[in-house]
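Report on the structure given below.
Shown here is a partial selection of chains from the complex, left in place.
Chain IDs A, B and C follow the sequence of writing; residue 1 opens each chain.
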């Protein structure tokens, strides 16, 4: 059976924390689908297209990784993609409590789905999309927290 | 002295986690008032009327339980109902920190009010109204997480 | 049905935090059994007899309260005393995680046993028997943290 994992998130924007999780999870899975969840009501800071373009470019040489958007419940998306694993990074114990509720809910609704957790690296623990967004909004330099492709692109924009 | 407890919440919707707390707390109190807090600014997902109708029907054969809505501070509602106890369920340590702040605030403002906590059952730990609402919004099956009366009613609606 | 609660602990020594929990729980129950758990292997700092004498004296005018020692599993003691409630105080979220495991274990082994939690008062949050013991060991003044009867007695000893 193919080992396919969905890595869901809003990735607004994708950070070096996300990048590290995907790269370290690669040896575990045959395919990883980076799935950008969107919400019709909330538009986000960067457009879905922009986020997708950035992440696709980052992993364009990695055939095991695909990037797509989705709406609705994550487990419905997993079923549709025939993915039995959800991949998530864990940073803090606050994270943990939240992630546990979501993962247990998913498992209650679809028994075969298993959520697999990797830890963020210590030096990435404090990096979250929401804080990075704040830095970008105030025109400060967020390149320490962003994959090179995104950081370079933002410099050109500003 | 009559032992009256207020069980406050937004119950949008009431879940099997809430149901279990109320049933297990029944032997402790003479009366339990399930108090649906509402906020003039936020309308919620289900109407107050709908929530009240559902909860009332669930406990219609249980004379110790009444259901009502309220706005304003919970302790003011308690005073008005001459209730000396607030009943709350605890699920996680994140819950705990939040509940502790509220309970200590209430006690500081009205010394006689005691908040009594029961634990949610292990299999209910991950169930919260907000996540269940998400499931309902996307037309997925939330009946695992809802009291039978509510689950049946939602099936008829969809 | 009689509402009997067991308040288990090692109470080595009983602190003002324990005292406050018992007093605030009194209106909820018909009887509270303060149950000093002991362990044949570990003798503790104060003798079981000493602990029992202190607690008994504190509540000698309170007919709803009895004091006893026990060994073995708390739920076996509850069954023997026909007590359906276990009373516990909660101080911090570390406490909470530990207490939740014990309470859920107890409920899994004996479904009728319900653990009821009250919060320690904010000003008692940091008081634990183990830290108070440390203070006593070094001959410092622990009377701020101890019921008057115990504090007075310790002054006479020193």
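By definition in this document, a contact is a pair of C-beta atoms (placed from the backbone, for glycine too) under 8 Å apart; a residue touches a chain by one contact, two chains touch by 3 or more.
All figures in this text were calculated on a predicted structure; none of them were measured in a lab.
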With 3 copies placed, total copies in this complex: 6
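As a working rule, only the chains that are shown with their structure count from here on.
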Touch-based graph of the chains, sorted into line, ring, star, complete or other: line
Chain nearest the global centroid, as defined over all protein CA atoms shown: B
Per Cα centroids, the chain farthest from subunit B: A
Centre-to-centre distance between subunit B and subunit A (centres being mean Cα positions), rounded to whole Å: 34
Gap in Å, rounded to a whole number, between the CA centres of subunit C and subunit B: 30
Chain centre separation (subunit A, subunit C; CA means) in Å: 47
Touching two or more other chains - residues of subunit C: none
Interfacial residue positions of subunit B with respect to subunit C in the complex: 1, 3, 24, 27-28, 84-85, 90, 93, 96-97, 100, 103-104, 107, 114-119, 121-122
Residue numbers on subunit B that touch subunit A, as the complex places them: 92-94, 125-128, 131, 134-135, 138, 140-141, 144-145
Complex contacts: residues of subunit A adjacent to subunit B: 72-73, 76, 93-94, 97-98, 100-102, 104-105, 108-109
